[in-house]
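Removed: one protein chain of the complex. Kept in place: all other protein chains.
What follows is chain A.
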Amino acid sequence: MQALRKAAPPLIALFVIIAFWEWLVWFKGWPNYKMASPSDLWPAYQRYGHLFLTMGWDTLWRTVVGLLLAVVFGTFLGMIMGFSRIMREALYPILVGFNAIPKASVVPVIALIFVGQHDFNTILIAFMISFFPIAVSVSIGLSTLEPEYRDILRALGASRFTIFRKIALPKTLPEFFGALKVAVTLAFIGTNLMEIVEPHGRGLGALFDSGKINADYPLMFAVLLALAFLGIVLFYVVVVLEKIFAGWADRGQ
């Protein structure tokens, strides 16, 4: 009953939106090259089911690897900027500038530098687009640590590392997971940028691209929905991890 009550609102919302979409396309009499309707998508999934699985897997694992790199590097950068004011002042403008560069324009450059290394350059774009929020939130979490928190351990002669491990790290976890939720969706955008802009035949982006070439519009819409689905799955994986590692921050009960 509890589970049903939790699952019902999003499922009903989803159903309503799909129904509205179907109705709108029918009502306007749009051909499927202008706007595919949900009923067009099902045949696409049936026809290319196998491709969706393998291509989806390619997109998923490259996104996850890029995200993991973003977590490691973003946390590291956040630590440097969180602990040292000089480093923060030195790196912040560069970081903001880097983040302001549209990653779509970086894609051809990366593709050219690492030509042929498709997995690597896809992962690289996913990483480049998603480490920023992690670095910023970790650095803010660490630099806003109240001095008393540090002092209770520092007064006992604890090392910087011990203070980080026992106080700063766990205290920053809620901010970290908040940023990770943003980073998950960004990483998918990064992966697909590479897959679509510099196609090399793998990933959902490539499937999208072949839909475009063959004027198979329902396939293109089907790919977009598959991407949304993967994004939701990965997002909720992060939510579960957050519950496990930073559940204490939730005072809802």
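Worth a mention:
Please note the rule applied: contacts are C-beta pairs under 8 Å (C-beta built on N, C-alpha and C of every residue); 3 or more make two chains touch, one makes a residue touch a chain; residues count from 1.
Here is the rule we go by: contacts and distances are computed from a predicted model.
Matching "Dihydroorotase", "NusG domain-containing protein", "Cytochrome C oxidase subunit I" or "ABC transporter ATP-binding protein" against the UniProt entry of the left-out chain gives the name "ABC transporter ATP-binding protein".
Only one of A:Ala13, A:Ile152 or A:Leu241 touches the absent chain when the whole complex is considered: A:Ile152.
The residue touching the chain not shown here, chosen from A:Lys166, A:Lys181 or A:His200, is A:Lys166. Taking the whole complex into account, chain A touches the unshown chain at residues 146, 148-149, 151-158, 162, 166-167, 170-171, 173, 246, 248-249, 251.
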